[in-house]
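Here is the structure we will look at, set down as structure tokens.
In this view, the complex is presented without one of its protein chains, the others remaining in place.
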Amino acid sequence: MKSVEKKKKEQQSLPERFILLITEYPVPALFIVISILAIPASGFSVGYLTQELITRLVRNSFLVLSLIIPIMAGMGLNFGMTLGAMAGQIALIFITDWGIIGLPGLFLAMILSMPMSVLFGYATGKILNKAKGREMVTSFILAFFANGIYQLIVLYGMGSVINIGSDALVLSRGYGIRNAVNLINVRQVMDNLVPIKLFGINIPLATFLFITLLCVMILWFKKTKLGQDMRAIGQDMAVADAAGIAVEKTRIIAIVISTVLAGIGQIIYLQNIGTMNTYNSHEQIGMFSIAAILIGGATVSKAKIGNVFLGVMLFHLMFVVSPMAGKNLIGSAMLGEYFRVFVSYGVISIALVLHAWKRLKEQERSRAGLQGIATEEARGSEA
Amino acid sequence: MESTSLLEMRSITKDFFGNKVLTDVSFSLEKGQILGLVGENGAGKTTLMKILFGMGVIHETGGYGGSVLLEGKEVSFQSPFDALEAGIGMVHQEFSLIPGFSAIENILLNRESTRYNPLVEVFDDRMRTLDREKMKDRASQAIELLGVNLDADMLVSEMPVGHKQFTEIARELERKNIRLLVLDEPTAVLTESEAEILIEAVGNLAKRGIAVIFISHRLHEIISLCDKVVVLRDGQIVEEKKTTDTSVEEIAEAMVGRSLEGYEPIVRSEQLADEAVLKVEHLWVDMPGETVRDVSFEVKPGEIFGIGGLAGQGKLGIPNGIMGLYKAGGRVQFEGRNIPLNDPSGVLMSGMSFVSEDRRGVGLLLEEPLDWNIAFTTMQTQNRFIKPLLGGLIKWRDDKAIAELAREYIDSLQIRCTGTQQNAVELSGGNQQKVCLAKAFAVKPKLLFVSEPTRGIDVGAKKLVLDTLRRYNRENGITIIMVSSELEELRSLCDRIAIIDEGRISGIKPGSEKSTEFGLLMLGYGHNTSSEG
Amino acid sequence: MLLVLVLLSVFLYNIGKGYTLLLDNKDIELPGGTAKALAMVEVQVDNEEPIELYPRDRDMVLVNGKSHTISITAYNKSFAEIGSYKIRFKLREKSDMFLLSMPALAAEAEDWISPFSPQR
Partner (left out) sequence: MDMEVVKTYIQRVGWPRIIIGIFLFSLFIAAPFVQVRVSTSISDTLIRFGMNGVMVLAMVPMVQSGCGLNFGLPLGIISGLLGAVLTIELGVTGFPAFLTAMAITTPFALLFGFGYGKLLNRVKGNEMVIATYVGFSSVAFMCMMWLLMPLKSPTMVWGYGGEGLRTTISTEGFYLHVLNDFLAVRIGEKFFVPTGMIIFLALMCLMVWAFYHTKTGTAMTAVGSNPDYARAAGINVNRMRVISVMMSTWLGGIGILVYQQSFGFIQLYMGPFFMAFPAVAAILIGGASVHKASIYNVLIGTFLFQGILTMTPSVMNSIINTDMSEVIRIIVSNGMILYALTRVTHSGSRG
């Protein structure tokens, strides 16, 4: 495919290429249009918006990046990343309780989150292997289920079974973590590590470097044997299996990696915000991240790093702008609020529908490709 | 010295749950030799290869008898991967390639060249990075060895079929220790020109000392390429000769020729009426793997019309197409009226009925009770077994009548089951087939298609099914069109038999015709004689 | 690999652990009699902002890690310097808070530093 399209592009004049671009990436195009319309309506200054975007990029990119590898391994959108987020939050609770301050605290939290993420990821992988072909709905429900377990641990386990010293954390009833945890100890420590200001916009360089590091890692990972195996499995599990690639194991690894990254991502996300809603912060993350990467032009079966950043920017641009735009246009901020919720879910729905559609078409094509082959013999009809 | 030959199979026997598929198969293959393995579908070729490769299914069904020797040493592979280790490669009929990968990536799938990097220490060897240059070299070498021109960087999804086939073979050749290569109908999907290139390529391999087992239905390929040919029939070797001292006809004879004992020849008391009840003109059917390209034939009322041919040639496409299960075109006339194609209900309404070859897939509601399975089609298409309520406003299912019907057929077809409420899935193959027949008879068809009626059912059931068909034909005067890969079965039952080859009728002959004739037709040596018999 | 991570986290724990040092300028009973609160004392822990304490003042600083240096300069009522001390010290006991008594320190007493636990 690719090379063919490239050839096409070379022959095309600019406008043609532009149209091709739109037809290739309808979702991002749509969102660019929405933003172009909404920004003036919102009446926000460019400076303000850029600052907002920078902040959102810092907050969310890492989380969204965690989605790429499962997509590569053909496991669709990993709604199970929520489990990683939970691991991250539990880790943060601990370091807050122990009063570990600053960058060491942040990194300690990351390290702490890893074993938990690995565990959760492993479980998720196992379960998804039992539900091949419907990974997404399964991981989606799994996220809800895990949320129950998480509450069980944090709301009932912590302070009673698991020892939590600090009064600031534990509810007055003596066990269970408070709704809001103040992360003052690690608040924006990474963002402010190398603070630089350009035209009155402060750019958290350190965090950006950290994110870049991850991007490099992912790009490099695609070049490894493991990465190659994942791509193979992503395209055709049966063939990969026939070639002796450990399909199930590899799928589990893909999910584990994703979960670990999600955990770290959640920590970065929260250090930027500075407070943690113990029982909500993780819930929305999955949905927002997925919506973002899709808006960035990724599909259920194909995602590039570019999609992540474009997506985060477009999605959050809309997110920031729509309430004000709604207020100024229809005189109702609520409308804007609901609009962005609608868009988040709408875009996911659309992406999923398009994917399913394509899959059906491909099935038909592959059937056509089989023509002339003796399917009986293939089935081993003697048996 | 026998024992020093590269591969030797000594009196291999294998049975699946009692029914023998291989009995005392022995042959040997020297280094650099090409062995042609031929036989009808179901003759045991596939099973033999499965044994050679130690496929799981063989072990699960209780292993095999006899012994496989590789260079004199007995081997028994536990999995295909062991076989690959030992330097045996196989190219299956259906491609196993990753569409989005280049030829290189596919040829080296899971055998990529990699480079060390520190993270290997932290995690494991799968963290090594791919060495693209090295991979390209290795792939190109393999392609060279095969002696075809193939763009190593081209994505499989963009390749013509032939190149996909080459990629598959190159993948096997890339193994350093490759000694024996099994090609299962490699030319089936290729165009003439592609096939020629491939034949030549295989020849080159042999010259380089790689032994080849070449499975094909195209006998002239066998003759021109192979050193010797082994013909399997009903799981036994019926001929093993140098290709130089045999001929297409002889091989064909050996493949299909059978004594007719156990089958009483067909006797017709009264002559069949002449005007056709079913006219099929220029039928094409887009059924995956069974494409029908251009088929025309006529069936007389009360006739049993057979359709035979090798797998994948399109015989199955004909009934499936006419019954509207796959996209079809052309003209089908039944009792002088045109039958709407691609409209199952329309065909059923017009009084035709179908027993599908895909029993579990299409033939049955596995999770539902017998009586449903039998009565459903009739109920839906003919509104029988229905109690109209509120003046016909509600069409209420008449469970009593349905059970009644089921009981009838359970008796008349001797379906072994616990009762009308038993789920179809719990029945044996034979009894499931009887249920399918019952379903078809229940609609009281004027014309009945039966497709592979005896596939995968035991001898007793086979006989019963065939006798039932005959009975219904003789007593109820149902016209039957029977599609089967088993020639003798057709010959024992049918007035006339049409043989399908490459989606076209290569000939129609009376059932009493010599089996060799049919054999030749099947193998595509009869297009010239394709006239009404 | 695992070992490295464990060690790293232990290390991070140590350098990252935060402590509260209470700087206290009250009369304090010492074995060698009472050490009177200093008229005015300027305290600097590590490189934090220097803090001025008057009698009965108490202030606090947050520090990371175990080993620190404290340097104090004591003045008399007429704000004339009467001496300055610089001490490197480690927080040995297991506690989140420590009480540092300036008078004791000025008197060069042993137990000028003691773990402190706020009554809940």
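Chains: A, B and C, in written order; residue numbering restarts at 1 for each.
Going forward, a residue touches a chain if its C-beta (ideal position, glycine included) is under 8 Å from a C-beta of that chain, and two chains touch if they have at least 3 such contacts.
Because the structure is predicted, anything quoted here is derived from the model rather than measured.
**Student:** Which displayed chains make contact with the chain that has been left out?
**Tutor:** A, B
**Student:** Of the listed residues B:133, B:245 or B:367, which contacts the missing chain in the full complex?
**Tutor:** From the options B:133, B:245 or B:367, the contact with the absent chain belongs to B:367.
**Student:** Which one, A:101, A:136 or A:206, makes contact with the chain that was left out?
**Tutor:** A:136
**Student:** What is the set of chain A residues that contact the non-displayed chain in the whole complex?
**Tutor:** 127, 130-138, 140-142, 144-145, 147-149, 151-152, 155-156, 330, 332, 334-335, 338-339, 341-342, 344-346, 348-349, 352-353, 355-357, 359-360
**Student:** With the missing chain put back, which residues of chain B would touch it? List them for me.
**Tutor:** 323, 325, 344-349, 354, 356, 358, 361-368, 372, 376-377, 379-381, 383, 386, 394-397, 399
Heads up, the rule we're going with is that only the chains that are shown with their structure count from here on.
**Student:** Please compute the C-alpha centroid of chain B, do the same for chain C, then give the distance between them in whole Å.
**Tutor:** The separation of the two C-alpha centroids amounts to 88 Å.
**Student:** How many angstrom lie between the CA centroids of chain A and chain C, rounded to a whole number?
**Tutor:** Centre separation, chain A to chain C: 46 Å.
**Student:** Within the complex, which stretch of chain C touches chain A?
**Tutor:** For chain C paired with chain A, touching residues are 5, 8-9, 12-13, 15-18, 62, 64, 96, 120.
**Student:** In the complex of these two chains, what residues of chain A are touching chain B?
**Tutor:** These residues of chain A touch chain B: 1-4, 220, 223-226, 228-229, 231-232, 235-236, 238-240, 242-245, 367-368, 370-378, 380-383.
**Student:** If you look only at chain A, which of its residues touch chain C in the complex?
**Tutor:** Within the complex, chain A contacts chain C at residues 95, 98-105, 107-108, 111-112, 114, 167, 185.
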